[in-house]
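Below is one structure, written out as structure tokens; comments come after it.
As you look at this complex, bear in mind that one protein chain is not there, while each of the others sits in place.
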Amino acid sequence: MIIVMKKDAGKEALAEVKKRVRDLGYKAHVIHGEARDVIGAVGDERGKAVLQSLESLPCVEAVVPILKPYKLASREIRPEPSVFELAPGVTVGGRELLVMAGPCSVEGEEQLLETARAVKAAGARVLRGGAFKPRTSPYAFQGMEEEGLKLLAAAREATGLPIVTEVVNPRDVDLVARYADILQVGARNVQNFPLLRLLGQQDKPVLLKRGMATTIQEFLMSAEYILSEGNQRVVLCERGIRTFETATRNTLDLSAVPVLKEQTHLPVVIDPSHATGHASLVPSMCYAAVAAGCDGLLVEVHNHPETASCDGPQSLTPAGFAAVMDKLRRFAAAADRDL
Amino acid sequence: MIIVMKKDAGKEALAEVKKRVRDLGYKAHVIHGEARDVIGAVGDERGKAVLQSLESLPCVEAVVPILKPYKLASREIRPEPSVFELAPGVTVGGRELLVMAGPCSVEGEEQLLETARAVKAAGARVLRGGAFKPRTSPYAFQGMEEEGLKLLAAAREATGLPIVTEVVNPRDVDLVARYADILQVGARNVQNFPLLRLLGQQDKPVLLKRGMATTIQEFLMSAEYILSEGNQRVVLCERGIRTFETATRNTLDLSAVPVLKEQTHLPVVIDPSHATGHASLVPSMCYAAVAAGCDGLLVEVHNHPETASCDGPQSLTPAGFAAVMDKLRRFAAAADRDL
Amino acid sequence: MIIVMKKDAGKEALAEVKKRVRDLGYKAHVIHGEARDVIGAVGDERGKAVLQSLESLPCVEAVVPILKPYKLASREIRPEPSVFELAPGVTVGGRELLVMAGPCSVEGEEQLLETARAVKAAGARVLRGGAFKPRTSPYAFQGMEEEGLKLLAAAREATGLPIVTEVVNPRDVDLVARYADILQVGARNVQNFPLLRLLGQQDKPVLLKRGMATTIQEFLMSAEYILSEGNQRVVLCERGIRTFETATRNTLDLSAVPVLKEQTHLPVVIDPSHATGHASLVPSMCYAAVAAGCDGLLVEVHNHPETASCDGPQSLTPAGFAAVMDKLRRFAAAADRDL
Partner (left out) sequence: MIIVMKKDAGKEALAEVKKRVRDLGYKAHVIHGEARDVIGAVGDERGKAVLQSLESLPCVEAVVPILKPYKLASREIRPEPSVFELAPGVTVGGRELLVMAGPCSVEGEEQLLETARAVKAAGARVLRGGAFKPRTSPYAFQGMEEEGLKLLAAAREATGLPIVTEVVNPRDVDLVARYADILQVGARNVQNFPLLRLLGQQDKPVLLKRGMATTIQEFLMSAEYILSEGNQRVVLCERGIRTFETATRNTLDLSAVPVLKEQTHLPVVIDPSHATGHASLVPSMCYAAVAAGCDGLLVEVHNHPETASCDGPQSLTPAGFAAVMDKLRRFAAAADRDL
């Protein structure tokens, strides 16, 4: 931490702050500047918010952190990218791109199975589908719950595709884990810390979505919650952040891909469907995501988008998805990835 | 809903969309415009996302909602402001301003009791203090949990102040409700729908904080989750939204007060501490909040901010809080409110 | 500046960066941290972007500024608030609150005069009105230009109110200055540096509006452009920033008032009309602004808002404005201000 003193703080104040820094277990190193003094607090600053509270002293102008606050997620701990299995034969983080596709929510057997077969035929490696749906309105369709999980399991039987599905309540973690291969944390739950802790104790990989207003640093701190409980299989998913722009549902932050790749060893996938909110924008964002260096995609596909009970406008048709996959192969090759 | 057709959509497409609108149980009313046609879908559009999915038809440009999606929270259902008791003798929503104050987190008996006595002496009517702390970092102090709840209950014994404290896990709702008078939902949990549903089944009032990236409409939808389960005692709390500005921790959206007052009957309070992040900015935001027409304040006070294990920079000292309360009385009077 | 070295940067890299810092005219002061080293560059860092460019060295992780980049606008240069005359007998920055009111744009003699008389009767001290209108659409009404300036001058004759009006083109500065008492820079021109420089050479006070995406620090840098050319009479105007919230036209950042008051000696006024975009929200934001400690208000008033050629929805009627002024007196008194 760098502690910036106020311009008119005198020698006594400086001595007092130095003493407090030392009392908190840090070395205090003073730089006398032209306009003001600063104190470098040397020591591991992570996990000690108290140093930040020195900002409430009248003689202190600001306390500026220098170290990144995450550890296990960082490249400094693990310089090489993490590559791991999500299900037998399906890995993420390596040369092969991971495409996960399926409907926003499970609505029925025929809808799911028809969509699952179509996405598999087009080259998807994982089936997505929501059984527990966090909806803005209490009057909206909330998902088929366990019934939906059973349909997902049946679709896995039928297609061989492992399934990723969201868990929204700590209470349901065990239930969902009984059916799902990959446990998804939605954008609204990115800082649902009790949920993250429980997922950190599971033996299943976790797909963690960035929240609408989550900085990349906070996003990595949320991953750190899972990692610090012992579960090292975390896949990060950028799905658009909230900005002033209304032409898209959210603003897809593709520069998060190289930023994350610099800072963490965890794999990064992109959800262009929730990011843009419009099916017509999804294909170009799939190509761009792969060109940006992501490790995979999460795409909404519905056999009849115009009747979808949720997020129809952003869902590709099976034919649309197949066309995207065809063209995506060219970009994957350009990026030295296999699809 | 207003369904806007594309410019070159022909008669057949129009007829097809009209049919679909009717099949979904709405009346379809067409306006032929100069540049394009629009269809008004007449019926209760709330709770039916399927209408929105018509946007995925190639002939439809956009589907624009007209009705507000919330019901029970709206002024249309209940034109008069809600006034209710939070604890015996402590009401919100009426002429009396409600000031809730105390430390960000409960750290120990002396800290809590000393602070509680001070805020009571200065005129606070409710004691705040966190026992379960949702922290960005897994390595940061996470709260004293049940031990903290016990200290809060002891402070209530000692001072007579009812207590408000946060619940972050659906699992803990019953536990927290055994100790607390008012159950707080933090900004990160504003769309933790399983938690909201459970709180809707409690017989205790709920203090619901707006999220960092929650629109006012979404905020009211979250309140609607609680109301629709039967609990009518919801207090809304604006605590700053996330913007590009970094001079403050968040940007306090005080215009949310008159907007909410137009749209809902629920009481509205302001948290200037989390909004600004700096104790020196808190007093003027307290005055402004009351002038804007809010029903109360939630203010962080700590007996020794510079040693606080959480949010020290934004905490007032007891003396600072007393000075704010003194001056606040003048603004309360100007706003025809009692303090 | 604090130069943060990368974790694995060796001794040679450190020596190289130290040398470069010294070559740029700074003293280099190293702190050896546990995880990485940092170099404090001691000297006046303002005006030297080159130091920042050291960030492009492979061994440097980040370059973090410590000093605020503005000088003349800062409290460190001038600890007391600036109080100055805008026109004979009309001051800003002192005990008296300054209320400026009038239509968004000058539309005709009757409209302007009727409105001017009404706002004067209600207590406004300055008449506002746009003759050059920066409009998002090239097809929208662009203002009456010099004809409008003449009408403003006539309204000043008739009422005695000095006038504030916007200048959007450096070419027009002299023209507008011939008519206006106060020269307004609109939000879209907050970083129109050639315009700011010219206004810095004028002998008339400048009302500088914050841009929709301007940080407080950038806002003060724009004021610094004017001050550094010699014109010390700059009034800062917060008028809402752009955020994700759509219930209001912009989000009024009232916490900017105390932040600015801490950092600068310049007077601060609030424009609640553009901030909220809805007349019904304007009154409470006027009261809140005064309670927050601002030095004045800029309010849109139109004698017939529903026929306004610009910004009708956010304009108060004369009667509405008079009612606001009446109630505002109570808040002014509570804030120890005269109205």
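When the chains are written out, they are named A, B and C in that same order, and each has its own residue count from 1.
Operating definition for what follows: a residue touches a chain if its C-beta (ideal position, glycine included) is under 8 Å from a C-beta of that chain, and two chains touch if they have at least 3 such contacts.
As the structure is a prediction and not an experimental result, all values here were calculated from the model.
Within the whole complex, touches from the chain that is not shown fall on A, B, C. Screening C:Ala116, C:Cys310 or C:Ala334 against the full complex identifies C:Cys310 as the residue touching the chain left out. One of A:Ala13, A:Ala291 or A:Ala322 touches the chain omitted from the figure, and that residue is A:Ala291. In the full complex, the hidden chain is touched by chain A at residues 213, 215-217, 241, 243-248, 251-259, 262, 275-276, 280-281, 284-285, 287-293, 327, 330-331, 333-335. For chain B, the residues in touch with the chain missing from this view are 2, 4, 7, 29, 31-36, 38, 40, 42-44, 64, 66-67, 76, 242-244, 246. For chain C, the list of residues touching the undisplayed chain reads 20, 46-47, 49-50, 52-57, 63, 69-71, 134-141, 168-171, 188-189, 191-194, 197, 211-213, 218, 221, 224-225, 228, 242, 278-279, 305-313, 315.
Operating definition for what follows: only the chains that are shown with their structure count from here on.
Chain centres computed from CA atoms place A at the largest separation from chain C.
Homomeric contact chain A/chain B is classed as same-residue, with over half of its interface positions used by both copies. It takes 180 degrees of rotation, in steps of 5, to superpose the Cα atoms of chain B onto those of chain C. In this assembly, the C-alpha centroid of chain A lies 38 Å from the C-alpha centroid of chain C.
Averaging C-alpha coordinates per chain places the centre of chain A 25 Å away from that of chain B. Residue positions of chain C touching 2 or more other chains: 243-244, 246.
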